[in-house]
Structures are given as structure tokens and as C-alpha cells.
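Okay, here's the structure, questions in a sec.
What follows is subunit A.
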Amino acid sequence: MIDNQIIATVIVHLFIAIVQLMFWRKSTAQRFLSVGGSILALILAFKLFFKVYDGEILTMNAANWKAPFGIVFVADLFSSTLVLLTSIAGLAVSIFSCVGVGRQRILYGYFPIFHFLMMGLNGAFLTGDIFNLYVWFEVIIISSFVLMTLGGRKSQLEGAVKYMAMNILASTFFLTGIGILYGISGSLNMADLAMRIPKIQNQALVEITATFFLIGFGIKSAVFPLYFWLPSSYHTPPSAVAATFGGLLTKVGIYALFRVFSLLFIPNHFTKELLVILAVLTVLTGAFGALIKTNIRRLFSYLIVCHIGFMIGGLGLYSKWALLGAIFYLIHDIMVKTNLFLMAGVIRQLRGTMDMNKLGGLYAQYPKISLLFAIVLFSLVGIPPLSGFWPKIYLFKDAFQLEKYAFAGALIIGSFITLYVIAKMWAQVFWKDAPQPEIIEDKFAKMIGYRKTMLLLPVIILASASLYIGFNAEAIIHLADRIATQLLDTSPYINAVLGGQN
Partner candidate 1 sequence: MNLMLSFIWVALTGSMYYSNFLFGFLLGFAILWIMNKNEADQRYFYRVPKTVSFILFFLWEMIVANVQVAYDVITPKFFIKPAIVKYPMDAKTDLEINLLSTFISLTPGTLILDVSEDKKTLFIHVMYMKSKEQFVSTLKNNVERRLLELLR
Partner candidate 2 sequence: MTLTTYFDYVILPILTISVILAFIRLYKGPQIFDRVIALDLIITIGIGIITVYSIRTSQEVFLDIAMILALIAFLGTIAFSFYLEKQSNDD
Partner candidate 3 sequence: MELILVLLIGILYAAGIYLILRRSMVKLLLGIMLLGNGTNILIFLLGNIIKGKPPIIDPDLKVFTDIYADPIPQALILTAIVISFGLTSFAIVLLKRVYALLGTDDLDDLNTPEEEDI
Partner candidate 4 sequence: MMTDITLAILSTIGALAILFASIGILRMPDFYLRLSVTVKAATLGVGLLLICAAMTFPDVSVTTKAIAIGFFLILTAPVAAHMIGRAAYIQRVKTWKGTTLNDLEKEGQLDCRKENF
């Protein structure tokens, strides 16, 4: 079925960005455009989501060339869900940015680039062409470079250099992989590749190719021992940016890993073992890092790494439940991690610092905001029945079922350390009295109501989403279940793209 609606969100963000570029230096107009456009994108994402919810897979043959000759966009449930989540997170960040991002940055193109980034994310989720995916990845990384350096402070630039070097290296691996893949199969369309790859005689070569993708996407998704860019950089940009990064960037890597390793390269025994081992190490690395960091954003950065391990582990187990768990976790993680960094931004507005040693007294001064944050933090930890809890059960389930006890252990350690550090953070940031109350610069208190709302509303939106995920876990499980089914049985995908012609 040909349907332009599939890439509607992409188009919306593209046009918002272009129009905003035309309104260069008109910060108010850009703010309105951004929020309005994000709302529109969200509506479209919902429409798309409900369209594919029943299992139908929509495709759009760009330029009217039937697959595999043109670039095809595919909306299956996995991609539509991620588009939806991205749109929710995007709207939240967009609202937050109106107040949370300084005027100077807005005047120098913050919003257009943010929308380019959103466009890149949506495109990456929707494309059905491996090289096109590369292009989307490049859109994403270049916008993230720019957002990361926007403002040009020293620490930002230092982080950006490392971030950039490693991400470009990742792209190199990815592109090399594409080159090899084309060399062995002669196609770029993922569904077509899925048909061709099993027929390739030299399957060893396929495995080699898969390795390149594994490394490329592994870097993007911050898997051990490829994660270094993340803690080097995520603590440096403005919070709105960090929120987008923290919530969405690594997840594209995860998405790509899931997509590629379910559609193109069905993991063999070695790959599965490898992924599980990497997952365990990733969890531990993230957990250890989180344990010792005192800057809350650095702490969150390591938590991202830690939880990436959960998802990678789910992929490594490669069973229905494990995939379900990993996808559920992905859904939960996008909402929560975005919110965490937004929260860090609010804390910064409240206190002017993100160092736990210097923070304090928030609970006494802002009890309701603190409770709101507590919801976010508990969702992250997975205090049942909040959102982080459910997927872990599935992961445990199959970790035991498949006798991957190391992974089960890592799940326990990872979850526990998350709990521990968040409790520590709660004690330090919210409970403890501020050590030096005299030097606190509380911008928030001085703000007018509308600005306060703009800062808190996104946190509330995302927190509600987390709560929804937690309390209506059944629905999310159904969703993740369908996604996992679609990932495991790729024939509907292939049929939808190739129209049963092969």
C-alpha cells in the first residue's frame, strides 16, 4: 500500500526547520513554530501508530519506484512506536526548550537543528533502506554535533571532540558494512536483503558483515567497550539537548541493532553469546560509573549505559519474551531518560548547579516538584508497578529460561545499583539541606508563571507517560509482544515491502 502519511512526521519536522531557518533570529516565532509543529507531529505519529497497530505494515515507495529499486519507507509497529515515542519526547523537549534554552542559543539556530534532529530520528526509524538509514544517521549525528557545541563553552567543546571522533568512527564502520553488504548481495533494500542474504553461499562473509554493523551500531548505542563517547559528552550540553540525546540518540542505535539483527542477520549462537556478554559488561560498566559520579548528569549518563545493557541483553537472548522485555524497556527508557535530563535542567534552574555535593534542600523548598521528580526517578529504578519494573520480569524470565545466569546477575546488580544511586541522589539533592544556601542562584523562583509552566509541563507530560506505561502495563506488553512477534517473523515485513513479487 502506498501511503505518504508514513513519512508525515519527517516532512513536518523538515518544513518546520526550513521555515524556522527563514525566521532566523526571530526567537518567539521559532518557539511557536517549534511547539506547534511538535504537536502536529505528535498527532500524525498517533495516527500512524493506530493505523499499524493491528499488524498491518505500511510502505511508501519514495519516488514511486517499487522496492528494491527505490528507497522504501516502512511503518511496522516497531518503527511506528518509536516514531510515536520520539514525537512525545520531542514535544516535551520542544516545550522545555522555549524557556530552558537561552535566547542566545535560539538566535543561533537551536530550534531548526533540533527539528532536523527529530526529523533524522523519525527518518531513521521509518526507512527500509540500509543506505538511507546511513544518511539518517548522519543527519542525526551532525545535528547532535551542532547541538552539543551550540554555545561553545569549553567543556562542551571538549566533550564534542570526543563525541564526534567516536561517532564518526561508528559511521565508518556502518558505511563499511554497507559497502560489504552491497558487495555480497547487490542490494540495499532491507527487505530485499533479507531475501538475498540467506541465499549467499559464503555465510561466513555474512557474519563478517554483521560484525561491522554490530560495531557501528554498538558504538552508537554505547555498548561496552564502545561506550566511551557517552559519558565524555552527555554532561556538557544544555539540558534540553541532553534530554534529547539521553532519551533518543542511543535508542536509535538500539533500534538499528534490533532491526538489522532481526531482519538481515539472524543472530547465530556466537552472536547471541557475544551480545549477552557485552550486555553484562555494559550493565556493570554503567553501574560502576554511576556509583561514583557526583554530577547528576554524569550519573544519568552512566545509567544510560547501564540500561543499554538490559536492552542489548534482551536482543542477545533473542527469544520472544526477552525481545518483548527489551522493547518494553526501550519504550520505558525513552520516556524516562528524556525526562531525567529535563529534570536535571529544572534542578539547574532551581539551584544553578548539578553537583550533588552542592545541591540540597529541594524537598523542603519545592515539595510538589520533588514528588513529581520522585515519580520519574522511581520509574527509572523500576519501583513496581512503575514502568521500569515490567520489562525486567521478562528479561529475568528468559535469562533463567535460557540459562544466562550472568545476565540475570547483571540485571540484579544493575537494578540494585540504579536503586542505590537514585536513593543516594534523592538523599543528596532533595533531602539534604543545601550546604551553602547563600550561593544558591534560584532562577526558577523569579520566573513568571508561564515560564515555570513551560519548564515543568514537559516533565509532567513525560512523567504521565511513564505512569501510563507502568499502570497500563498490559497494553504496553501487548504492544511489545506484537513488535517482538513482528521482529521474529519477518515475512510480513518482506511481503509488505516487496509486495510478494519475489
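For anyone wondering why these and not others, all candidates are chains of the complex that A comes from, given by their letters.
The rule is short, and it goes like this: a residue touches a chain if its C-beta (ideal position, glycine included) is under 8 Å from a C-beta of that chain, and two chains touch if they have at least 3 such contacts; residues count from 1.
Every value quoted in this text rests on a predicted model; they were computed, and no experiment measured them.
Visitor: With reference to the defined contact criterion, which of 1, 2, 3 or 4 touches subunit A in this complex?
Guide: Spelled out: of the options 1, 2, 3 or 4, subunit A touches 3.
Visitor: Under the touch definition given earlier, write down the residues of subunit A that touch candidate 3 in their complex.
Guide: Contact set of subunit A toward candidate 3: 131, 134-135, 138, 141-142, 145-146, 149, 152-158, 160-162, 164-165, 168-169, 172, 175-176, 178-180, 182-183, 188, 236-238, 295, 298, 348, 353-355.
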